[in-house]
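Below you'll find the structure I mean.
With one protein chain held back, the other chains of the complex are shown just where they sit.
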Amino acid sequence: MIWQLDLVILTLVVICGIGSLMIKDLLGAAILFGAYSFMMCVLWAVMGAVDVAFTEASVGAGVSTVFFVAAVFHTTRRTKD
Amino acid sequence: MRILGILVCVATGAMLIWASGEFPPWGDPNSPASLHVSPRYIEKTMEETSVPNAVTSVLADYRGYDTMFETTVIFAAGVSCFMLLRLFSGRERSSHHYRHILTGLTLRVRRKGKQLPELEEFEPMDSLWTPYDLILRTLCRFLIPFIQLFALYVIAHGHHSPGGGFQGGVILGASMILLAISQDMRSALRRIRERTLAIFSVAGVAIYAGTGALCLILGSNFLDYAALSRIFPVDPVGARSLGIFLVEVGVGIAVMATMIVIYHNLASEGFLDEGL
Partner (left out) sequence: MDRILEVVIAKYNYWIYIVLMMIGLYGVIAKNNLVKKIVGMSIFQTAIILFFISMGMKKGATIPIIIHGQEASVRASDYINPLPHVLMLTAIVVAVSTLGVALALAVKVYKEFDTLEEDEILEKIRKS
């Protein structure tokens, strides 16, 4: 378990999480959420949880982002906060 | 509201950080999470179920009840999305678009109503005009069979490598979603109809519960796969491996159908005529 890799990916995860909540464009929030999901998958793969990382890669970074983009497409893209 | 939110989050975070002083050090093999029943799962998984992947054997055999109800949760989510969004009356439009199949000419017919009849040489186009992209359509048409083949491999190989029912089912569902995105939703609905998807999602849960009921009928406990050795020509250890494979197939089918149903209902606002 290389602690340098762990720290860098954790920092990226926190930045993606904060960014996905702060951005004012909902499509950008969906894409940043996909990036957050994928960074989580890498983190779990580094920790040795290969089944969970496989599931998160297919579910979180694949299907979940598509659901978000489909929902944003049929509602509005702009938001005040 | 914001200040209250920040206060609540900071207070909860401070309490949790104070409680984290008592957590076991990270990576300790003698931490309480790794002591009571999980060494038995690791040591006995080869001799009791002959499945090297400890996660698959715990998921489908030792803790099979949880997985059965999780499949039911997936099915319930698909049913709720269907019931929330689906509208059977067609969408009211002010103009319809058609494309000539041979030359690519597009027509716009300005007539209110739900749907004009399907013409022979013209195909109906989505009203949000998307350009006909040859590269994307051809590439995805080549890619989708390989994605499906990989998904079937992941389901079948869950005993020896990371994978299993869920992962393969989600990848199968994602391949049909790719078909609906790269071409239009009508061609995806022509491949797998809505009624077929509904039957598949029920069939997945039914295969799982049916395997358990089969073991009950054969005289043993519910979901005790060793009883399958009475009808299949394998010894009890191989029968448990076979039982795990059957329930993984059930889970894969249910998950695939539910992902496609949720996507179709979300992307077309319930009308199932045109999508993203």
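Read from first to last, the chains carry the letters A and B; within each, the first residue is number 1.
The definition used in the following text is that a residue touches a chain if its C-beta (ideal position, glycine included) is under 8 Å from a C-beta of that chain, and two chains touch if they have at least 3 such contacts.
Since the model is a prediction, treat every value here as computed from it, not as a measurement.
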item: Touching the absent chain when the full complex is considered, from B:E70, B:E123 or B:E194; value: B:E70
item: In subunit A, positions touching the absent partner; value: 1, 6, 10, 13-14, 17-18, 20-21, 26, 29, 33, 36-37, 40, 43-44, 47-52, 55-56, 59-60, 63-64, 67-68, 70-72, 74-76, 79-81
item: For subunit B, the residues touching the chain missing from this view; value: 1-2, 4-6, 8-10, 12-13, 16-17, 20-21, 23, 25-29, 31, 33-34, 37-39, 41-43, 45-46, 52-55, 58-59, 63, 66-67, 70, 73-74, 76-78, 80-81, 84-85, 160-162, 166, 255, 258, 262, 265-266, 269
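Everything that follows uses one rule, which is that only the chains that are shown with their structure count from here on.
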item: Rounded Å distance between subunit A and subunit B, as computed from the means of their C-alpha atoms; value: 19
item: Residues of subunit B that touch subunit A when the two form their complex; value: 27, 53, 55-56, 162-164, 166-167, 170-171, 173-174, 177, 181, 259, 262-263, 266-267, 269, 275-276
item: Parts of subunit A lying in touch with subunit B, wherever the complex brings them together; value: 1, 50-51, 53-55, 58-59, 62-63, 66-67, 69-71, 73-74
